[in-house]
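A single protein chain has been omitted from the complex, and every remaining protein chain is retained in its original position.
Each chain gets a letter, A, B and C, in the order it is written, and its residues are counted from 1.
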Amino acid sequence: MREVLADLSLVAAKDLRIEFRSRVLANQVAPFALLVLVLFGVALDADQRTLRSFAPGLFWVAVLLCALLAVQRSVAVERADDAVVGLRLSGMSPSALFLGKATAVLVQLLVLEVLLTGGIIVLYRSSVEDVALLVLTGLTAGVAVAAAGTLYGAMAAGLGVRETLLPILLLPVLAPVLIGATRAFDDALGAAAVDGWAWLVLLAGLAVVLTLVGALAYRVLVED
Amino acid sequence: MTHLGYLLSGWGIALGVLAIYALRLVRRGRRLSARVPPAHRRWMQSPGTSGD
Amino acid sequence: MSVVELRGVVAVLGRFPALAGLDLTVAAGETVLVQGPNGGGKSTLLRLCAGLVVPTRGEARVLGFDLVVERHAVRRRVGLLGHATGLYDDLTVAENVIFWARAAGLGRAAEARANWALGRLGLDGPLADQAVRTVSAGQRRRTSLAALAVRRPDLWLLDEPHAGLDQEGRDVVDDLIGEAVAAGATVIVSSHELDRVRRLSPRVVTLAGGTLVGDRLGVVRDA
Partner (left out) sequence: MDILATESRITTGSRGTRLLGLAALAGVLALLVFAFVLTDPDVRTHPTSGEEFGQFDAVRLLYLHVPMAILTYAAYALCAAASAGYLLRRTPWWDVTAHAAAEVGTLVCALVLVTGSIWGRPVWNTWWEWGDVRLMTTLLLFLLFLGYLALRRAAVDPESAARPAAVVALVAVLDIPLVNRSVEWWENRTLHQKSTLAELKIEDLTLFTLVLGIVVFGLVVTWLLLHRFRVGWLERAEVTHGIDRAIAERRGVASTTGVDSTVGQTREES
């Protein structure tokens, strides 16, 4: 267990350091996230009330689109110079590897979520009614997205067609996450009268299931 | 009979698509069969021989 | 004890039988040079011995482990230098080597071992703190070798280790191989530079068409 934690943090720290150096997130993904928010605003004809009530859904669609980019980047880091071979020879457990990669993606997603939250407050005039719910939802849904993304990213990359295959594999799996996170945000942002905490429970279930499945399935995928 | 258009298109599309798929499967099977030695086609057993 | 024991091994990549029935035995402590035409199966042989390619037919044991069922045990005990260098462009030379040392489970010893390997390959000094993306191809290759050396593998699998290196770099590689053998490791090298490797290795095996077509044990006849 301690070994798994050590390997997890080693891999996650490595990915985050690479991210910090290359600034792909800051220079490409973050502007893209804001761009998506602006495009939604333009497409929906800038009616403030519409935007405000749709803000939770638009927020999470933007997160999913950014997650695709983050996952592809996370995969590309290992594939660029075949470092993935070294990882397979390293003796690190595939589960630790999976959790490490997923943790790094999660951290990046959380940064993007903070940014996007600022974006919808400024651009869509959303107001935060329940901070705790907002934070916990962002975290839990982030875990689910990062876990599923890391699993399917590795899968698509293994077959050598990651760019085109990843969205069609990943997005349908994340549909319940999108629904749950949107509803929970509806409550947290006061956009609709729903019980956000009940949705948070569903999200937590999803996050746990996807993380466990990912940690087990990663072993199956990287076995050879 | 009411809704005749809906009925015909519903049943027509379903049965039509299934038929086309079946036909294509059979064709694909024939093409592949010709390229694979009979030992690999284990369902091609004359009656009387035991399975496998 | 033999470190590599292959009997009638077939390895299929996609639909291509890269190894088409290969027999090869390598004893512990031996250094073997693999040569042969391009596409003859040299790289696949090395990847197979690393436990990265699964034999589809035949019997294959490496370091006493069966390659079909005990690949994992094999993997952590071998070091492979492939065509790619397996480094992270955005990390420095030292960070890369330290990462791979930690990944090999060296724990506290990782940093010291990494420093030793960096020094051994002439990568210490300011070069160590340069991002890998900015160093020359030869230095990159040396970094990769350092990342391999920190693992102290029992079986070294080197695919064209001399490619892209200058004279000094080649000598360093040869010294490194010599040291590894002296420490009891087994080395399999594929190389086009026959004369150079023959100084290290009396045994030359030739692969063509995915099979063994030559296995010569003998004195080097200098031209």
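Criterion: a residue touches a chain if its C-beta (ideal position, glycine included) is under 8 Å from a C-beta of that chain, and two chains touch if they have at least 3 such contacts.
Small disclaimer: the values here were computed from a predicted structure and weren't measured.
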Ask   = Wait, the hidden chain, what does it touch out of the ones we have here?
value = A, B, C
Query = Of A:Val4, A:Leu65 or A:Leu202, which sits in contact with the chain we cannot see?
reply = A:Leu202
Key: Residues of chain A in contact with the chain not shown   = 151, 155-156, 158-161, 165, 168-169, 171-173, 175-176, 179-180, 183, 198-199, 202, 205-206, 209, 213, 217, 220-221, 223
Note = Per the touch rule stated above, chain B touches the missing chain via residues 1-4, 6-7, 9-11, 13-15, 17-18, 21-22, 25-26, 28-30, 32-38, 40-41, 43-47
Remark   = chain C residues touching the chain left out here are 10, 12, 14-17, 20-21, 35-37, 56, 194, 204, 206, 208-211, 213-218, 221
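As a working rule, only the chains that are shown with their structure count from here on.
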Request  = Go ahead and note the Å separation of the Cα centroids belonging to chain A and chain C.
outcome  = 38
Request  = Please name which positions on chain C make contact with chain A in the complex.
outcome  = 50-54, 71-72, 75-76, 78-80, 82, 84-91, 95, 99-100, 102-105, 107, 131, 147
List of chain A residues in touch with chain C within their complex = 3, 6-7, 10, 14, 17-18, 21-22, 77, 80-83, 85-92, 223-224
